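Shown here: the complex without one of its protein chains, the others still in place.
Residue numbering begins at 1 within each chain, and the chains themselves are lettered A, B, C, D and E in the order written.
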Amino acid sequence: MFSHNKRLQYTLHVSETNPGLANLMLEQFGGAQGELAAACRYFTQAIGEEDPGRKDMLFDIATEELSHLEIIGTMVAMLNKGAKGRLAEGVDSEADIYRSITGAGNDSHLTQVLYGGGPALVNSAGVPWTAAYIDSIGEPTADLRSNIAAEARAKIVYERLINLTDDPGVKDALGFLMTREIAHQKSFEKALYAISPNFPPGKLPGKPEFASVYFDMSKGNDVKGPWNSGPQWEVLSNPEEQMAVDGGSGEPTVTLAADEQALVVAMAARTASDATSDPLTGADLGMSEATALEALDEQLSRK
Amino acid sequence: MFSHNKRLQYTLHVSETNPGLANLMLEQFGGAQGELAAACRYFTQAIGEEDPGRKDMLFDIATEELSHLEIIGTMVAMLNKGAKGRLAEGVDSEADIYRSITGAGNDSHLTQVLYGGGPALVNSAGVPWTAAYIDSIGEPTADLRSNIAAEARAKIVYERLINLTDDPGVKDALGFLMTREIAHQKSFEKALYAISPNFPPGKLPGKPEFASVYFDMSKGNDVKGPWNSGPQWEVLSNPEEQMAVDGGSGEPTVTLAADEQALVVAMAARTASDATSDPLTGADLGMSEATALEALDEQLSRK
Amino acid sequence: MFSHNKRLQYTLHVSETNPGLANLMLEQFGGAQGELAAACRYFTQAIGEEDPGRKDMLFDIATEELSHLEIIGTMVAMLNKGAKGRLAEGVDSEADIYRSITGAGNDSHLTQVLYGGGPALVNSAGVPWTAAYIDSIGEPTADLRSNIAAEARAKIVYERLINLTDDPGVKDALGFLMTREIAHQKSFEKALYAISPNFPPGKLPGKPEFASVYFDMSKGNDVKGPWNSGPQWEVLSNPEEQMAVDGGSGEPTVTLAADEQALVVAMAARTASDATSDPLTGADLGMSEATALEALDEQLSRK
Amino acid sequence: MFSHNKRLQYTLHVSETNPGLANLMLEQFGGAQGELAAACRYFTQAIGEEDPGRKDMLFDIATEELSHLEIIGTMVAMLNKGAKGRLAEGVDSEADIYRSITGAGNDSHLTQVLYGGGPALVNSAGVPWTAAYIDSIGEPTADLRSNIAAEARAKIVYERLINLTDDPGVKDALGFLMTREIAHQKSFEKALYAISPNFPPGKLPGKPEFASVYFDMSKGNDVKGPWNSGPQWEVLSNPEEQMAVDGGSGEPTVTLAADEQALVVAMAARTASDATSDPLTGADLGMSEATALEALDEQLSRK
Amino acid sequence: MFSHNKRLQYTLHVSETNPGLANLMLEQFGGAQGELAAACRYFTQAIGEEDPGRKDMLFDIATEELSHLEIIGTMVAMLNKGAKGRLAEGVDSEADIYRSITGAGNDSHLTQVLYGGGPALVNSAGVPWTAAYIDSIGEPTADLRSNIAAEARAKIVYERLINLTDDPGVKDALGFLMTREIAHQKSFEKALYAISPNFPPGKLPGKPEFASVYFDMSKGNDVKGPWNSGPQWEVLSNPEEQMAVDGGSGEPTVTLAADEQALVVAMAARTASDATSDPLTGADLGMSEATALEALDEQLSRK
Partner (left out) sequence: MFSHNKRLQYTLHVSETNPGLANLMLEQFGGAQGELAAACRYFTQAIGEEDPGRKDMLFDIATEELSHLEIIGTMVAMLNKGAKGRLAEGVDSEADIYRSITGAGNDSHLTQVLYGGGPALVNSAGVPWTAAYIDSIGEPTADLRSNIAAEARAKIVYERLINLTDDPGVKDALGFLMTREIAHQKSFEKALYAISPNFPPGKLPGKPEFASVYFDMSKGNDVKGPWNSGPQWEVLSNPEEQMAVDGGSGEPTVTLAADEQALVVAMAARTASDATSDPLTGADLGMSEATALEALDEQLSRK
């Protein structure tokens, strides 16, 4: 069960309203790498987790991410606060309001017109948040890797946002949030390696004959590195060696029942191409009239 | 530039048509963890990459994932091949066709009615593939971690699909595809650790005072583990210590210009709640007539 | 800031695993009328709200909805718990597992194959949750009405789910969740009517000449009711009266600059239809050869 | 069956072309609160409705909303008309065209490049309209509340758009459209209260012991109001009282079959955390080489 | 302006309720090739169209498609009518209701639980309709081709649905709807070829040296046909001839300002791979302890 306290986890001091900046901050409120995604990711994993230690950790961090969602949402609300009343009360001239929501450095029109300056669960382009951003699949050796990666991405987006503002209070709070992603990544790393073995993930082993092969499928400017050279790797560069690596023909087959076979043949016959024809086409008809008439004539003469 | 050869990377032998199984295989064709997602992920990273070695690796693997997309798509087509002609040619009785596409073990109606049995870029529930599945952000120390996690997830989904079928040719090809995810994960791991340092990702350091704190925000059944104990961690368990950790009040503030302040006040006044009222409401009106009349009466008597 | 306790708000006793039922319950976990939608709706409104009383109420209820999300998610996890290990450990025969995830009464294949039996933020059809479900717009007289409606819808979906199961523990917990929607609706009704006036919502008055008109635009089986009859309504039934109700021509106009006008004319000329032609078309070409030749011939003879 | 007349329901006079304003108007054409959403909402309800009076009303209003969709779409087309020929005919210098579609006050590039200046069913941020905006659930006491709320929201968005423009013809037409939302809300209100009782919505009563409880789950700045005080409410403030309100333990349980239990145990064992370890992690490896070597050494010395 | 009459364009007689069939019919109500897509496609084109003849035609057909949407939606409502009351009134045993909405031949649970048996704007898999299905771009020579293709697709989906049912009234109405797609395709074909020239679409001519080249990029089982042979085509088969067909190097270049160049270099340096390293990785750590220790040891010995 959740409880809430109206004090924030981190005190937020915004120097002045700035709807354009508010709009950029939405990236971490309703964006792909933002705090709602983080909270939902860990919360759903926590519910499904059997290991009591990981369950505890996932609930701890999910709860913190919800508290971060509150901080970043409050930042959006503060940055929009001055502009919010403008449209609602309609006291400026229309031209002033229009300029204020569409001017340079300010792509906040959706936030203003549709959401009235409130924090909305969209990214900085106005795309609604979707659970398609969440990649949990219910196997801890995969999910913990997903969490590690998610924290790394969120850290970078915060870093970019910090580089964009010189409001000291905003910068300070973003710095706190960025730092917490580092701490969470460390926790998830510890949790991953506390499962042993954790590679390959899951239970089934791979086919040994393909687990250390590197297929060099892109030619030109080839570079050697630890990802394709050294004792762990066998490199196959020749396209011929890369096809049908099982030693077969590379042709797919399926066994059809007799009636299925008959229907496939019937369908193929109905829709067969006459590869030897040179039919008049819509494109021929669509060219200039002279060209089309000439094509018509030629076509008829061939019949 | 891409080239194509109609021989598959792995020879595929399907024992019999099975549209229900085809439908499940769509998970790796047009699903979140599937081969289109993998190919697009690495291809877009390859284009944006500056490091020649990683660029080469990303193109190599993107090209291989496209070749896997072809294998899994061909598998869907083979499994549907017998059923495909049925709707197109309409020779069975209607009841037979209806049963064949809606029967138990077969949730393939969308595939049949909308896509005619062809491989479609949807997952096994029919949800269209979306680029929201792709989490590349253009920073290699984050993107490589995302790739490692993506390969781990794909490996698991293949493992689950292998557990679902006893068609030996399908099982064999899925085993090949699963194994390649293991190999790719190994390459991405090598590429990540060939960048040094790679943690924390990006350029900005965190705030040291918060980088090793663990906020114990979920109470009950607390467990210690390497993710929250040992010399690397300082644990804060008391909710009071978790609020306003900067030492401030936890109250957000923003400095408003005078006219902004006036508008906010006007808007607040216009929409203020009368907290001392006990208004008659739509819910009161909506209850049984007797109850509503009683409420109306009481309301009037208070005026 | 949020805190969490691993005890649920309501104790949940599930009689036996039932993945098909789990799948239906997802409707209230990651569906349009579900608990995530509710929590996000009130949480974002709370952050943007200026009135201290409504802010408090919105945070109270948002926090409770998160606690309900935990209950319904836990219900999904419990109902899937028996099935979860099956795919992960792969000990049954493949045919058994296949039947168990695709059999009648069980459309849970997405949940099983993609999410490994964990609770996922999708609805019962597997469609990922989207913030497009949230209709907050940042004006309390509208948002409170949206909240009232949302609670009414959620109440109904719970009622339908209750009608679907005879597991007493599931029924009991769903009854609790359904009841809370009733209580929340009552709170939101009180909050709406504590704002006075609250109709029409917002600040601008309507045009009086159109505010009480009822346009009878659908003919046949017309019915009178309080929504279109009585002293509050003026009914316009004749289509002629319904067009251009401002008394104008009903033709849209725009003043174009001279150069704009010229370009519009140029574009119109380039793409003008020859309305007097009877051109040969792709459809003509596509009919049987005899028909097409005849059409070709006729076409040429007209030139 | 529908019929159409090319005269608009309201005559539209646009003073000059303005693609930036056109872009904002899309909010009511293809946006969440726009006219397509309204028309689809009422049309689908009308089809499913059994009550002849409500069916008539829903068809009347759906038909009017389609007529409004035509007005707002025509407004978009008029505002774009001057700009439309520019890209199509390509007569300006490229720099002029580029500036005209990306300049300040004009975020219409998507409308121009992708849609050629035609009205598109997207919102002002370019997000395609989705039926996820429609919240009809097929129960009139819920759907009518949803309709009331939808009209309130649409009224506010029109109010904001009116505040944004000083083109008198645009303002006038928007005023008409806004007013009609007021009239529709009144009709839906009448229709809701013509069903008695309508609260609680649906058929099942709630559990009386929870229907009047208010859970005070957010602490700090608590406020009393009619939504949580007075004779209708029992307030529970203590977190302990809020957990497991059924009087149970708050621990979820499920009865598993023996083979299910065995598989859950096997899966848990395979993925168990060693909570007493302090494993070397990827993050450790990713720090500077010196740090990593030190960690490696320490790790080995502990073995 | 639209008007409505409650008589349908085609009389519909449904023999018996059948929710499973209702669910399939949703494909043409809220699916990609369905009637809402058709109506919206032609309606938005009509509004933006300058040619009076095409504008008239587009409004005629858009209005008819809305009337078809009503027919197919009514069909869904009729097929669900018997089942609708079941959940709403809850009189059967729970097991009966559960079976009735999840049984074989019936994937209608979303329709029942979420939409209460009403027609919803989703496809047969429950995916909400999206304006991403609409491909109008505001150029008639492209849009008319899109319309021709759309009618062809809709015709096929109706054909498949007809093959699925033996209810004579359903079959009859579907036959009418299918036939109208044929008529509409013919109209759009006439309208396309009444514009001359209409190929290539738009205004800019292509580069002549590339307009008749066929790049044979897929090898194996190559086939000649009118699409790649005959006097209109020059075929390039050799991959070397297919690269950098402009005669350049095939290497992309961009001119950077000096400060830009410096930043790119700095970023590349910070994230450079050490291609000569063979770093220990997370995958190495994740294998069995013995393997990991060996790798650690080898790693240290190399330092």
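Please note the rule applied: a contact is a pair of C-beta atoms (placed from the backbone, for glycine too) under 8 Å apart; a residue touches a chain by one contact, two chains touch by 3 or more.
The structure displayed is predicted, hence computed values, not measured ones.
Enquirer: Considering the whole complex, which of B:A120, B:A150 or B:A191 touches the chain not shown?
Expert: Within the whole complex, the residue contacting the unshown chain is B:A120.
Enquirer: Among D:L121, D:I137, D:L192 or D:V254, which residue is in touch with the absent chain?
Expert: D:L192
Enquirer: Would you indicate which residue among E:E94, E:D135 or E:D274 is in contact with the undisplayed chain?
Expert: The single option touching the absent chain is E:D135.
Enquirer: Can you name the residues of chain C that touch the chain not displayed here?
Expert: 141, 192-193, 196-199, 223-226, 230, 273, 275, 277-279, 282-283, 285-289
Enquirer: Could you list which residues of chain D touch the chain missing from the display?
Expert: Those residues of chain D that touch the unshown chain are 1-7, 50-51, 53-54, 87-88, 90, 93-95, 97-99, 101-104, 107, 109-110, 112-114, 116, 122, 125-128, 139-141, 148, 185-186, 189-196, 203.
Enquirer: Against the chain that's been left off, what residues of chain E make contact? List them.
Expert: These residues of chain E touch the chain that is not shown: 5-17, 32-33, 46, 52-57, 59-64, 67, 74-75, 77-79, 81-86, 88-89, 91, 130, 132-133, 135, 137, 139, 141-142, 145-146, 148-150, 152-153, 155-157, 159, 162, 172, 175-176, 178-180, 182-183, 185-188, 190-191, 193-194, 199-204, 206-207, 210-218, 221-228, 232, 239, 242-257, 260-264, 266-267, 270.
Throughout what follows, only the chains that are shown with their structure count from here on.
Enquirer: For chain A and chain B, which third chains touch each of them?
Expert: C, D, E
Enquirer: Quick one: report the Å distance separating chain D from chain E, using the average Cα coordinate of each chain.
Expert: Inter-chain centre distance comes to 23 Å.
Enquirer: With centres defined as the mean C-alpha position, give me the chain B-chain E separation in Å.
Expert: About 21 Å, centre to centre.
Enquirer: When you check chain C against every other chain, which residues touch at least two of them?
Expert: If we look for residues of chain C contacting two or more partner chains, we find 1-9, 32-33, 53-54, 56, 59-60, 62-63, 67, 74, 77, 84, 88-90, 104, 107, 114, 116, 122, 125-128, 130, 132, 137, 139, 141, 148, 156-157, 159, 162, 185-186, 190-191, 193-194, 202-204, 217-218, 221, 239, 242-243, 250, 264, 267, 270, 279-282.
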